[in-house]
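Removed: one protein chain of the complex. Kept in place: all other protein chains.
Letters A, B and C mark the chains as written, and numbering starts fresh at 1 in each.
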Amino acid sequence: MSGSVYGNIFKIATWGESHGKGLGVVIDGCPAGILLGEEDIQKDMDRRRPGSTRYGTKRQEGDTVEILSGVFEGRTTGTPISLVLYNQDQRSRDYSDIQHIYRPGHADMGFDNKYGFRDYRGGGRSSGRETAARVAAGAVAKKLLSELGISVNAYTLSIGGVRAENKDLEECKKNPLYMPDSSAAEKAALLLEKAMSECDSLGGVVECVIKGLPIGIGEPVFDKLDSSIAKAVMSIGAVKGIEFGDGFDAALSKGSVNNDGFYMKDGKIKKHTNHSGGVLGGFSDGADVIFRAAFKPTPSISKIQKTITNTGESTEIVIKGRHDPIVVPRAVVVVEAMAAVTLADLILMNMSARIDNIKKFYS
Amino acid sequence: MSGSVYGNIFKIATWGESHGKGLGVVIDGCPAGILLGEEDIQKDMDRRRPGSTRYGTKRQEGDTVEILSGVFEGRTTGTPISLVLYNQDQRSRDYSDIQHIYRPGHADMGFDNKYGFRDYRGGGRSSGRETAARVAAGAVAKKLLSELGISVNAYTLSIGGVRAENKDLEECKKNPLYMPDSSAAEKAALLLEKAMSECDSLGGVVECVIKGLPIGIGEPVFDKLDSSIAKAVMSIGAVKGIEFGDGFDAALSKGSVNNDGFYMKDGKIKKHTNHSGGVLGGFSDGADVIFRAAFKPTPSISKIQKTITNTGESTEIVIKGRHDPIVVPRAVVVVEAMAAVTLADLILMNMSARIDNIKKFYS
Amino acid sequence: MSGSVYGNIFKIATWGESHGKGLGVVIDGCPAGILLGEEDIQKDMDRRRPGSTRYGTKRQEGDTVEILSGVFEGRTTGTPISLVLYNQDQRSRDYSDIQHIYRPGHADMGFDNKYGFRDYRGGGRSSGRETAARVAAGAVAKKLLSELGISVNAYTLSIGGVRAENKDLEECKKNPLYMPDSSAAEKAALLLEKAMSECDSLGGVVECVIKGLPIGIGEPVFDKLDSSIAKAVMSIGAVKGIEFGDGFDAALSKGSVNNDGFYMKDGKIKKHTNHSGGVLGGFSDGADVIFRAAFKPTPSISKIQKTITNTGESTEIVIKGRHDPIVVPRAVVVVEAMAAVTLADLILMNMSARIDNIKKFYS
Partner (left out) sequence: MSGSVYGNIFKIATWGESHGKGLGVVIDGCPAGILLGEEDIQKDMDRRRPGSTRYGTKRQEGDTVEILSGVFEGRTTGTPISLVLYNQDQRSRDYSDIQHIYRPGHADMGFDNKYGFRDYRGGGRSSGRETAARVAAGAVAKKLLSELGISVNAYTLSIGGVRAENKDLEECKKNPLYMPDSSAAEKAALLLEKAMSECDSLGGVVECVIKGLPIGIGEPVFDKLDSSIAKAVMSIGAVKGIEFGDGFDAALSKGSVNNDGFYMKDGKIKKHTNHSGGVLGGFSDGADVIFRAAFKPTPSISKIQKTITNTGESTEIVIKGRHDPIVVPRAVVVVEAMAAVTLADLILMNMSARIDNIKKFYS
């Protein structure tokens, strides 16, 4: 089935494997007239690119994006935008260590069972590298959103048990863990050093804040704002949970506390609190949309693990190579991308909600 | 936009408001030949029906399901199955208390802003009553799954801070909270009594276990098993979070712990642990699929709340009427339904994964 | 698979069989605020209703439409609109003549082969009665279109070899064949009488004219205006061909003749001719959209026909009962309906074409 196409109006189709010729995305349904250059996309690609810090894989992925269609004289034309990222690092190497072995925590076993065989070079389609195409699409979606005054910003909320208390977006850029709290970042770095020295890996949580969304975005009862973002973000490899606003803590609360009271300010509807995380009944409620995604520890570790071969023999594996001891810092921009792509779609869907607005549009 | 249609092959379209003529669902893409009677569906409708316990609303919703099409001589025909539940309780009453007021924690405000006005009788389309149509669809999906030996069972994992430690599915049917642990159910009942006496409400967590799923179900990279269920379940009103397997706790774990090692047993691939919750790389991995959904406290409470009218005036509201002090026990079957509908779709999608199987099918 | 759901934003899901409990449609994605009553829909139902003339079946289908959801205080609310038509004529009769026999020109054989069995009462889902749900959906779409000044009108262009030369829409209502030419209608009536006396049936052509469509409607390269209408109209039972503008005659023309030259009139773009039928490159071009659909002769005839049983025995069949000697006059409103539903969808899709318009919409 078609699992690599996402969206209804703003629609993306991603493709590519970690060690094939490249990766890319076709964006169909992007409105015409948006200023777009490769540099707009490259900016986000660079945030995802490995190798910049000691907490990211040492692989040189390159990730130079090229626009192949859909842009003319610096603006989107309304036709499909094709973006490609050629793999730089295709040198054929010996994959015999993983070719016949199912790595624990990986999709190898699932791929073989579903499709009968798999591209065993790196993770193939299930490699984290797949997210590069998502980030490219997200950068285009963000350009659309920025035209409407909507921003999407994510950051590392926690690594292992270390959680950012301060949330200073500027601070993120100053530490390699993309944490909005320098003191937490330092503690998390120590934790990571320890895990690395033990040939192990860590997980963490990404938090994302969306500002400027008009009230009423989301299409109940199935394509709600939160359910749509949930799918988009849960589809990122390694994400094991998502929550909006108070999330799982809301289950411990009371109605009288959890309900956000409304009031008016400067002619606009406001809420005294934001336990809802900006989503009520599946619609944006005017407050910031806030959600968190939990990432499991990187499954690729150099510790010995027990597993089986693809013929069912017991074996052990030590995964060599250049792997992130944590995916969270590099995943921050992927979370933003999936949220942005979803918002772009819902923003366009919302335009057909009312006949009075449609009449105005066509008059 | 089209927010009330869900699924790709097994596709449902729900409709109806809490105080209109009725609710229903059209199921398109259900395979032919499945034995299906109204009693198969009614069974689940009854689990959702209010009024059976003191922790559910006293409304008499009736919820008698009728099959209008798609079934002939006791079997599905492959054509759309139309199910209808006529509202019994349509007596016109006075809605002036909520007609012009935005209830905190409700979708009233969003509806007015998006559509220009709203059906203010009860919650209209955003009422919990909307889920009746989901349950009806879910019952049909479960029939399909049961033909393949797949079961979907959910239960109340926790209410407020009280969590079931024991997980005995038979126990669920014996207590009104649908908890699989009688001792926890008793404690939770006390907590609920207290909340009710304070005109307040509580939240909780539903856990769902899927057994018998073949390996490889799920369509990466976007329509994964977990991302698809996440959307389906997050689209249920009041759900604020979802997690699979260790979920948010995985973010606190290490790779060496979180990875589930593979082994063989009786010619089948097994895992020593199930931290993944049965999903790896977006595919089912052969272990039980386990996920949890967090529900916020019922927003309708009879405590005084500050809010505004639809013209922006400050006001207070006391929500009268028959409301659940907690939605969780009645939501259990809704969670099952949304999981079942999603699985039915993914099970059918998976059939086109391999050309060798397709050739066998058509030979 | 899901073959009974159609559309992207304005989406319909039809259901029902000819001799089951009823038929209906759920319309998802209809904008809020449109004035809509049952009488708006009934008007078109009555045009499709059989029994009014001697050229239509004598069955009493009733076809009284009921709105079950999505309308409040006389206006659409933006939530799904559920429409139902209960079958009046459900008396169980003896179907043993057709239960085991494959009627030539019918879907009986296909249904049995695809689904393993079929609802043999009447045509089941493949009965012409299925189109009642299309007409109901079309009536809602027309209300939307009329708010934007767009009209959709079809008529009987020809029956057998008799073709209307005059095209007076008022004339259609005056003759039972819905022909816009009284003289042609008289000749066609004679032809029909003759066919009926020979226990035979005739085919014909429906022509449809769409006025008031803005320039640029249609979504290349696949969801073009003409390709989308083609699918919608070809999905009506008995349609064997469709053409736009000069259609098949364009294949006999020359570029210098077939190209429509542009000019300006009152500040609007006009064309000297309309060989294109109002569609250029998949977009509406400002001229009237004109297309024609060819209908085969009614397959149900009371002449003796050779065929087989469902167990492969040779047999003969004489189809008794009340069948139209021609479907065309009653199909006119079905063609309008499918065109209207398609236009409603494309009109809403078009709103996201340009960022400048989107910015204006959200400012």
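The rule is simple: a residue touches a chain if its C-beta (ideal position, glycine included) is under 8 Å from a C-beta of that chain, and two chains touch if they have at least 3 such contacts.
Not measured: the values here are computed from a predicted model.
Q: Which parts of subunit B are in contact with the chain that was left out?
A: Residues in contact with the chain left out: 8-10, 29, 31-34, 76, 78, 144, 147-148, 214, 347-349, 351-359, 361-362.
Q: Touching the missing chain, which residues of subunit C?
A: Residues 1-6, 8-9, 14, 102, 104-107, 109-111, 113-116, 125-126, 130, 158, 160-161, 195, 198-205, 215-216, 218-224, 226-228, 230-232, 234-235, 237, 240-248, 250-264, 267, 269, 272, 275-277, 280-285, 294-301, 303, 305-308, 312, 314, 349-350, 352-354, 356 of subunit C touch the chain absent from view.
Q: Tell me, which residues in subunit A touch the chain that this view leaves out?
A: Residues 1-5, 7-11, 13-17, 20-24, 26, 28-29, 32-33, 66-70, 72, 75, 77-82, 84, 111, 114-119, 121, 124-125 of subunit A touch the chain absent from view.
Methods note: only the chains that are shown with their structure count from here on.
Q: Regarding the subunit A and subunit B pair, does the interface count as same (over half of residue numbers shared) or different (under half shared)?
A: same
Q: Can you give the whole-Å distance between the Cα centres of subunit A and subunit C?
A: 44
Q: In whole angstrom, how far does the Cα centroid of subunit B sit from the Cα centroid of subunit C?
A: 37
Q: Counting only residues that touch at least 2 other chains, which ones in subunit C make the list?
A: 8-10, 29, 32-33, 78 - these are the residues of subunit C that touch more than one other chain.
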